[in-house]
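Only one protein chain is missing from this complex, and each of the others stays in its spot.
Labels A, B and C are assigned to the chains in the order they are written; within every chain, residues are numbered from 1.
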Amino acid sequence: MDFAPDARTTEITGQVHRFLHERVLPAEPVLDEQLAATPGEWGFRPVVGELQAAARAEGLWNLFLPDAGPDAGAAGSAHADPDADPHTGPAQMPGTRRGAGLTTLQYAAVAELTGWSPRLGPAAFNCAAPDTGNMELLAHFGTPQQQERWLDPLLDARIRSAFCMTEPGVGSSDATQITTRIRRDGDDYVISGHKWFATGAMNPDARLLIVMGKTDPDAPRHRQQSMVLVGRDTPGVTVVRPLTVFGYDDRDHGGHAEVVFDDVRVPGENLLGGEGDGFAIAQARLGPGRIHHCMRALGMAERALALVRERARTRTAFGGPLADKGVVREWVAESRIELEALRLLVLKTAWLMDTVGNKEAMTEIQAIKIAVPRAVQRILDRAMQVFGAAGVSADQPLAEMFAGARALRLADGPDEVHLNSLGRAELRRP
Amino acid sequence: MDFAPDARTTEITGQVHRFLHERVLPAEPVLDEQLAATPGEWGFRPVVGELQAAARAEGLWNLFLPDAGPDAGAAGSAHADPDADPHTGPAQMPGTRRGAGLTTLQYAAVAELTGWSPRLGPAAFNCAAPDTGNMELLAHFGTPQQQERWLDPLLDARIRSAFCMTEPGVGSSDATQITTRIRRDGDDYVISGHKWFATGAMNPDARLLIVMGKTDPDAPRHRQQSMVLVGRDTPGVTVVRPLTVFGYDDRDHGGHAEVVFDDVRVPGENLLGGEGDGFAIAQARLGPGRIHHCMRALGMAERALALVRERARTRTAFGGPLADKGVVREWVAESRIELEALRLLVLKTAWLMDTVGNKEAMTEIQAIKIAVPRAVQRILDRAMQVFGAAGVSADQPLAEMFAGARALRLADGPDEVHLNSLGRAELRRP
Amino acid sequence: MDFAPDARTTEITGQVHRFLHERVLPAEPVLDEQLAATPGEWGFRPVVGELQAAARAEGLWNLFLPDAGPDAGAAGSAHADPDADPHTGPAQMPGTRRGAGLTTLQYAAVAELTGWSPRLGPAAFNCAAPDTGNMELLAHFGTPQQQERWLDPLLDARIRSAFCMTEPGVGSSDATQITTRIRRDGDDYVISGHKWFATGAMNPDARLLIVMGKTDPDAPRHRQQSMVLVGRDTPGVTVVRPLTVFGYDDRDHGGHAEVVFDDVRVPGENLLGGEGDGFAIAQARLGPGRIHHCMRALGMAERALALVRERARTRTAFGGPLADKGVVREWVAESRIELEALRLLVLKTAWLMDTVGNKEAMTEIQAIKIAVPRAVQRILDRAMQVFGAAGVSADQPLAEMFAGARALRLADGPDEVHLNSLGRAELRRP
Partner (left out) sequence: MDFAPDARTTEITGQVHRFLHERVLPAEPVLDEQLAATPGEWGFRPVVGELQAAARAEGLWNLFLPDAGPDAGAAGSAHADPDADPHTGPAQMPGTRRGAGLTTLQYAAVAELTGWSPRLGPAAFNCAAPDTGNMELLAHFGTPQQQERWLDPLLDARIRSAFCMTEPGVGSSDATQITTRIRRDGDDYVISGHKWFATGAMNPDARLLIVMGKTDPDAPRHRQQSMVLVGRDTPGVTVVRPLTVFGYDDRDHGGHAEVVFDDVRVPGENLLGGEGDGFAIAQARLGPGRIHHCMRALGMAERALALVRERARTRTAFGGPLADKGVVREWVAESRIELEALRLLVLKTAWLMDTVGNKEAMTEIQAIKIAVPRAVQRILDRAMQVFGAAGVSADQPLAEMFAGARALRLADGPDEVHLNSLGRAELRRP
């Protein structure tokens, strides 16, 4: 057992750390100005493009994708392997192309740093959800044609994408309840359904919508679903309205949309993987997605702690700096302890994903999915309290981070579903 | 000891309950539409005026003010009583006029009901903060001229008001740190300072700003401050910008403003109370203010529980309604227990305020100020979890209520200041 | 609504308060000495008898029993009323004799005071469990002959008693799982079964064992059980061994025994109530029992707070008294808030039991049964922490109180059973 990071991690982390502090954090007020100047617009503002250009120039690009080899794309045919375990995530994805070649463990520290600036950090390095998850799916399950049409422009940050899974009418954590139908009609698929919280879909640059629906409601429960790739402009696609998370519309990146699919017709070649693979593909997407969320959430918490340290040293009340108040010390101590313990759990999970695979790491993925967001929520809550009124306002990033962490407890299924599942597994241990 | 409500409470509560369900709750979607149609505007929308007219017609008006007698105004001179205990709050305010004559205890159940609809409930009955606290101050400490100019139109809902106490640069819970200066200059006062989170001040109808500042920085620590009444249009007053709370701008009622006072000159008669009374007046305002906040917060929690009950009965996942899931049952049970216990503590506090006075009830007021908002925050957090993505969106009132409850933990000083004070008092008990 | 105690409460509370501080608390070290001098003995030590004599002389006797009239015993036949609601508890018990005539609400403050000294307080006033519950059952459901034989000596503190319900092999909170059999055989009942945690049963003075078992396993689930009165010396009764609670054997009062009933034969007249009434009688016993436990637990917490106050004022560390440490202030403040809120909930529950009956107060009884012991456990845990090593030792009463509070979370069924039931009821509310 060895807790020292390897050389590659140390190097890339140092690079990203410098980029974060020299470029990303100073760009936050610029983004605020650009947002204020463009009400009603959805998607990246110019400052993101500038950061992306700079990051790309430094080789800090698509860091989330494991395979960096220039010919990696050629192996894309691996997606056709019928024996591929759909639970196997990105670490084992043979067909990925143009990624940075980091292992999940190596990427962890990088992703944490991007979490310091949720609106700009992930975007700067083309590592922002939901594109990352969508790119992984395309890299792993996409045909060469699908990859050429959608993955290449995503890897180039020329377009963006959305993932349409959650439905307003049912508890989507129970995949058997999904009501969207994908019917085969000749060479085409015809999609009818109602989705919401399609993150990023308000952005007109989100050219690709990946839609989960049922191709065969009578199949075994985890073979009923399939995924299809739908171009944004396909007739029948209606982006109904934006949704907010707390009071945030998140229009800096593309918001969260309610989307109706009304007899949307796409060619059969737009199927991702095979018919009935939808559930397995979704699972494959969720493992890395969850750990990435956790990594970034840890970064949010570290930023909050850094802000609290600065505040506590400079702000006074009742005869001394906040840093001398017992309750502030207790809070930062508790926060530090939680962060250190949970970061290790995230890192071990990453290591398991790299060494034994996402499926074998399922228990740990569930554990961090449950434990990290709520701990980060607590840490942010305490930080807001230290900042007083400023803490809940937009003058500090805390409240918006809080909303993000809070939403993570619902994303990919409410924590309680995972807690129950984890408990059942524990009780089955010998 | 008797836990049965008196007849007046039962009667008025029934009346308000009916009004809430028949008029206020159905008006919420109307408000949403009116807000969507008027971006960038601050203040009440037409639907509020309609509700106010209906409530007033039913006699449900200014329920927060204790004295209903038609001649009550004549006793207004009581504010000049030099022996008046500034800690004594509304229950003992002899000079109040045109209130509904409810005791604090009787008002409690009413205020809780208004909390079911934070944007419309209090406003409908002219019982919305910060006007309520400001009206109490004017009723108790205002001269007849001040009352005529400001209190009467506030009681009539012809104007609104703001309270300018918190400053961005200092921890305002420590009143000695306030930097705003109020200098005597001939017959006038000249105010220079920087305030923020002046709730309601974005609304152009907020004609009156009550400003806390220091008239004598060298006086004993609680005699340094004074309060002056400042008309919104007085030269030197600049409403700089709105602030958000968890992304919400609260423009339905007047938001939260940053306000700069740059050599703002008002006549000496605009002083509220005497020079050096500022701290005592603020304290007098805070007691009722805090209990009203708590009462309404309980109403938010009850509404959340009602929504959860409905949801749990109708939503299914993994083979049954949510109402059959152990975790949902535990949550509502825990919420119910917390609510019942804390409501009793709020009611007892109200009873103490009515019987022994606000000052004697200080410990209990601190206790509920600490305990109620955080419990309500927990209850709302659980409720959002039951609702999934809808819970954090604007399709349910939960997230906005959550933001409100969270902000209460900072309002009137962070809880920790009160916790420390309460603990010190407890440790001094014999 | 009125939060002021009535005159009777004020008077008796003052009397008990004085007795507690003048006699009971000073007797604690005497008890310790007497216990040290009599290892291996079970039951009251002489100091208890002295306290009882003094309390009785002051009229502080059997305070838990509602009816004080000298002729009350004459109404004992009321137990035969076939329409009596078995859920109706002591407040409505017509047949009680020689009680102090306090309502449940009036008794609450008294019971809380007895909780300050768990080993001596309740015993001094003949208000100690399990005798109280057993006396209530005999007063309400006993025949005149049963009352004469068992109730009179219990009311006189000439004997003690035990309640044999919990079984080692099954989860006894689910009454349908009880395995003890009570078979009719001619004029007799024959009992076979295995009980444990029969509190008090190690004491040879515990002459009466009330045993719950099944007379008809095929009856509807809540009509299968009956209760019989068993004399300690009946052949077939074996007190197997004492059980400990966190290392405490509680031999000062009679401990907790494992008892085997091996074809124990008693006359048919020893049946308490009718055949099949066992579950209902148990329920009738539990309501008052639970609230009494809660009242006493509040007293334990108040004593802990009093000890902490004294300690915090006199103990120093790192440059000042503990009373100046932020964390100690927070703890006592949190404890005070919890205590005030929960006491009100207990009092309201008592008021409901007095006014609408135990059955209608079931939700509140469940709520306090869940909320009070765990809050008291937290308060005691903090208090131990303030006392350091002394806190967990026998030099302070805290650890033993903690063990008692912890056990309450299991007594009469684990809290989770009640939480689930309470949640289900809440979700059924309209």
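Basically, contacts are C-beta pairs under 8 Å (C-beta built on N, C-alpha and C of every residue); 3 or more make two chains touch, one makes a residue touch a chain.
All figures in this text were calculated on a predicted structure; none of them were measured in a lab.
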* Asked: Among C:Phe163, C:Phe197, C:Phe261 or C:Trp351, which residue is in touch with the absent chain?
  -> C:Phe197
* Pick from A:His17, A:His222 or A:Arg329: which residue touches the chain that isn't shown? -> A:Arg329
* **Identified contact with the non-displayed chain, of A:Leu342, A:Met362 or A:Leu380** => A:Leu342
* **Residue, one of C:Ala54, C:Ala306, C:Ala390 or C:Ala425, that touches the chain absent here** => C:Ala390
* Taking the full complex into account, what residues of subunit C touch the chain not shown? -> 166, 168, 171-174, 177, 196-197, 243-249, 315-318, 322, 325, 327, 381, 384-385, 388-395, 399-400, 402-403, 406-407, 409-410, 414-417, 419-420
* Residue-wise, where is subunit A in contact with the chain that is not depicted? -> 1-6, 9, 105, 305, 309, 312-313, 323, 326, 328-337, 340-342, 344-345, 347-348, 351-352, 355, 364, 367, 370-371, 416, 419-420, 422-424, 426-427, 429
* Asked: What residues on subunit B make contact with the chain left out of this view?
  -> 325-327, 330
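Following the convention adopted for this analysis, only the chains that are shown with their structure count from here on.
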* Asked: Can you name the chain whose C-alpha mean lies closest to the mean of all the C-alpha atoms?
  -> B
* If you average the CA atoms of subunit A and of subunit B, how far apart do the two points sit, in angstrom? -> 39
* Asked: So how far apart, in whole Å, are subunit B and subunit C when each is placed at the average of its C-alpha atoms?
  -> 44
* To do: Could you give the separation in Å between the centres of subunit A and subunit C, each centre being the mean of its C-alpha atoms?
  => 55
* Can you list the subunit C residues in contact with two or more other chains? -> 326, 330
